[in-house]
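As you look at this complex, bear in mind that one protein chain is not there, while each of the others sits in place.
Every chain is named by a letter (A and B) in the order it is written, and numbering of its residues begins at 1.
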Amino acid sequence: MKRDRSGAHPANSFRNVLLIFFLVLLLVLPFFLNPYLLHIMIMTFLFAYLSRNWDLIGGFAGQFFLGPVVMFGIGGYTSTLLNVHFNLSPWIGMVPGGILAAATGMALCYLSFRFGLKGIYFGLVTLTFPEILRVVVTNVGFLGGVNGVLIPFRQNSLLYFQFAGKLPYYYISFLMMLLSIYVMYRIERSRSGYYCLAIREDEEAAEALGVDTLKYKLICTGIGCFFLALGGTFHAQYLMFVSPDTFFGIAFTLEVIIRSIVGGVGTLFGPVIGSFILTPLSDISRGLLGGYRGVHLMLFGAIIIAIILYLPQGVGEWFGRVYDGFRVRFDRNVDRKATPWRRGQGAKY
Amino acid sequence: MSLLKISGLRKDFGGLTAVLDFGLTIAKGEIVALIGPNGAGKTTIFNLISGYLRPSGGEILFKEENIVGLKTNQICKKGIGRTFQIVKPFLGLTVIKNVMIGAFNQTDRPDLSEERSLQVLEFLDFLDKKDYPIGSLTIADRKRLELARSLATQPHLLLLDEVAAGLNPKETEEIIAMIRKINQRGVTLLMIEHVMKTITSLADRIVVINYGMKIAEGKPFEVLRDPNVVKAYLGEAYQIAENQ
Partner (left out) sequence: MISVTMVIQLVINGLLRGSIYALAAIGMTVIFGVMNIVNFAHGTLMMVAMYISYWLFTLVGMDPYVSLVVSVPTLFITGGLIEKYLIHRSLDAPEINQFLITAGILIFLESAVLFLFSPDFRGIKVEYQGAIVQIGEVIIGLNPLAASVISVALSISLYFFLKKTDIGRALRAVTANREAARLMGINLNSIYFIAFGIGSACVGAAGTIISPMYYIFPQVGHLFLLLSFVIVILGGQGHVIGALVGGLIIGVVESLCILFIPGSTKDAVVYAVFILVLFFKPSGLFGKRER
């Protein structure tokens, strides 16, 4: 429901053509890739999916949420434990995982609202909570302890979400990524989407206009957490094991958030763009420079700092400005005075 | 049936009583001005009515229903809108999208919300700037936006907090005309004002408060001559001077 959908715009159909092109490209790509590159693409899709969902909570709803790993871990562990102990298919097991994660996230959100925890204080709670879980899981034998839980590989099976080759994982993660984009697309265009923008800008003004700010924060948190957990299940089935460090460690949080920020926090494609840039970069630099321990991480740290300092709206915004510049130049229907793309203004509409 | 009936309203902040035994009845369609010196408690009363603060005592009946204890957004849904003295536009959104946030109070469909917003903008002569970012708006336009946004929620009662503040005489005239139009549409208004012109052009009734208490109420002409009111604004010295 774009406001300037009056007639056929060359730019709009350009955008659609671009999207379809990428879609087709990604669909046929795997047949040309070796397993290593396939792995990189799978991780790219997975992190695009995860960042896209974190962005719903942290970027879109504006919560200073530093604990997405909790949901990831809950999802991975729940479906795995149900799989290993009760022979339950992960496709089913992911649902209780998702619900549990959503409940946890919403509880954190609600409690912080109740106790008036804002900004960095809320951030600190969400940062340390996963650490508690990590220590608990490490020390409780039933939950696998420090070595985690191994998923026994029985056979190539869609039902049990385990495959010998990488191809099925590629398409599943690709679909998950598309799903997460679609979810955000629907939310963005709904009343909830508009309300979230308002809440992020000025909560008090939003309340005075009838917006139940708590409700919408909870909705975004719940949805984001649910899907983050599903991502955990995927990763568990891809790795065929879960462990406290991978599934409750802080590194994950940073990876997810940085992709969203680099690509453009709070925007539809931002987190996806961020993942497409950073995931391959990270993997390849680790491959090239990993021999020199620490160097690829130095690069990573430097990139984070550079992006925040020089391109805080994210790479996606820069793309968007280029795209919009094109649109303003060639589209006669656009009111030039009302162009929202101005440096530092942050207007996304 | 009165639209708004406040009785015995009280608000304490620790040891300080900001509002004491305040009562007010507003009938549908009226324009009532709430005036008083700075710090008298006017904005506090607005905050109490709109649910931003919880009263320490007293009752607020809106359409015969007690709204004390309800949250701000619930009160808006019941039909009370509120503008802010220092305007609070949603900076990252365009004018029309700002208004749509208000319009969503009555519908959950974006297309209907947009339609309604366009109507409101047209009503306030603001349609030409609908796609403008907030950064490019003058203060008068921002005030107009504040009005448009609240109006889009379809309020029965609108609380206007110093809507004419910071405007030059011509802009003040324009906004007075807008407010009158809004009232003619059926919206009841309670305004906090300092600008005399606005008060005398619009108000059916004036309520004066000082130190959290009502000290006068009545038609503009009578109230503005009331010695207590003069004393409250200008102090004792003026009284003494007048009597000499």
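The working rule: a residue touches a chain if its C-beta (ideal position, glycine included) is under 8 Å from a C-beta of that chain, and two chains touch if they have at least 3 such contacts.
Owing to the predicted nature of the structure, the values given are computational and were not obtained by experimental measurement.
Taking the complete complex into account, the chain left out of view touches A.
The omitted chain makes contact with just one of the residues A:P35, A:G287 or A:P312: A:P312.
When the omitted chain is restored, the residue from A:I92, A:L111 or A:M240 that touches it is A:L111. Set against the missing chain, the residues A:P30, A:P96, A:G123 or A:P280 yield one that touches it, A:G123.
Taking the complete complex into account, A:I132 is the one of A:L19, A:I92 or A:I132 that touches the chain left out.
Chain A meets the missing chain through residues 58, 62, 64, 66, 111, 115-117, 119-121, 123-125, 128-129, 131-132, 135-136, 138-139, 254, 257-258, 261, 265, 292-295, 297-298, 300-305, 308-309, 312.
Going forward, only the chains that are shown with their structure count from here on.
Partner chain A is touched in their complex by these residues of chain B: 50, 52, 71-74, 76-77, 81-82, 84, 88-94, 96-97, 100-102, 104-105, 107-111, 113-114, 131-133, 135-136, 149-150, 153.
Chain A makes touch with chain B in their complex at residues 1, 3, 189-191, 194-195, 197-198, 200-202, 204-213, 335, 337-338, 340, 342, 345-349.
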